[in-house]
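Missing here: one protein chain of the complex. Every other protein chain is in place.
First chain written, first letter: the chains are A and B, and each begins at residue 1.
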Amino acid sequence: MGTVTQRLERLGIVLPKLAVPSGNYAPCRISGTTLYVSGQVPRVDGVDAFQGIVGQDVSAKQAREAARVAAINMLAQVSRALGGDLDRVTGCLQLRGFVNAAPGFTDHPAVIDGASDLIVEVLGDCGRHARTALGAGTLPRAFAVEIDAVFEVRA
Amino acid sequence: MGTVTQRLERLGIVLPKLAVPSGNYAPCRISGTTLYVSGQVPRVDGVDAFQGIVGQDVSAKQAREAARVAAINMLAQVSRALGGDLDRVTGCLQLRGFVNAAPGFTDHPAVIDGASDLIVEVLGDCGRHARTALGAGTLPRAFAVEIDAVFEVRA
Partner (left out) sequence: MGTVTQRLERLGIVLPKLAVPSGNYAPCRISGTTLYVSGQVPRVDGVDAFQGIVGQDVSAKQAREAARVAAINMLAQVSRALGGDLDRVTGCLQLRGFVNAAPGFTDHPAVIDGASDLIVEVLGDCGRHARTALGAGTLPRAFAVEIDAVFEVRA
């Protein structure tokens, strides 16, 4: 059993089985050792959750939890693209975190920490990434956060 | 005549000749087999079009058409960067679609499908990409959508 799988067990995280997108896009694309993941949202077991404006309908603390849930979904997508073997991930290179924030909201980094922390808890030090946290104007289905990322993987 | 050129003909799409940006940036940059394209907007024959807020001045259906037009402009930029040979494209890796949406708008994916569908129609299955669709706060010249992307190309 790989290191990452052991960490997931220790953290009590079960990666969800996710629906394949119906449109003309893919959850992940791999080119060489670079893996690109589609934007992930805080759906829980396939059900929409964490919807609303952060700093208005959704607290910063709830949004941080939403970012963590979106990151778990992201790792589920990466795992599937790698045939279930997350030990093939050699790094998280870049993470973008978009917060569906109310005017005047300024603490995007604390929200996106929910995703960054989860990724490093699961992947270890190689999970530390270049990061951009910012506010979207609006988000699909009014989710509180959306994240996407680029990973480095063993070919 | 290459496969992509044949598909463009069959679809009745003529790639526009685009102006080179006047600023200190480039339409495309290539590093190894990775090609980065600058943000593309739905200008038609060099003339601004599809301007306004989606879900207010511009319908979701019009915005989807705007995303398609921006994707045609994107392929025109990629083609020029590859000396006119779009058959050198081996994949679309990542697409970001920004929608200039009104507060409360939630169907960004349907809008950006206009770009994703066009790219797959023209490039075939290798055009399927990791994708992030979201709402911008505002967009240059009030365009309804803006898209950028990363492609994989033969060196």
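Please note the rule applied: contacts are C-beta pairs under 8 Å (C-beta built on N, C-alpha and C of every residue); 3 or more make two chains touch, one makes a residue touch a chain.
Values in this document were obtained by computation on a predicted structure and should not be read as measured data.
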Quiz prompt | Identified contact with the non-displayed chain, of A:12, A:83 or A:103 | solution = A:103
Quiz prompt | Residue touching the undisplayed chain, where the options are B:4, B:28, B:66 or B:153 | solution = B:28
Quiz item: Any idea which of B:57, B:87 or B:148 touches the chain not displayed?
Solution: B:148
Quiz item: Since one chain has been left out of the picture, which residues of subunit B touch it in the full complex?
Solution: 23-29, 31-32, 34, 36-39, 96, 98, 135-142, 146, 148, 150
Practice problem: Using the touch rule from the top, list residues of subunit A that touch the missing partner. | Solution: 33-34, 91-96, 99-109, 113, 116-117, 119-120, 127-138, 150, 152
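Convention: only the chains that are shown with their structure count from here on.
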Self-check item: Between subunit B and subunit A, distance of the C-alpha-averaged centres to the nearest whole Å
Solution: 25
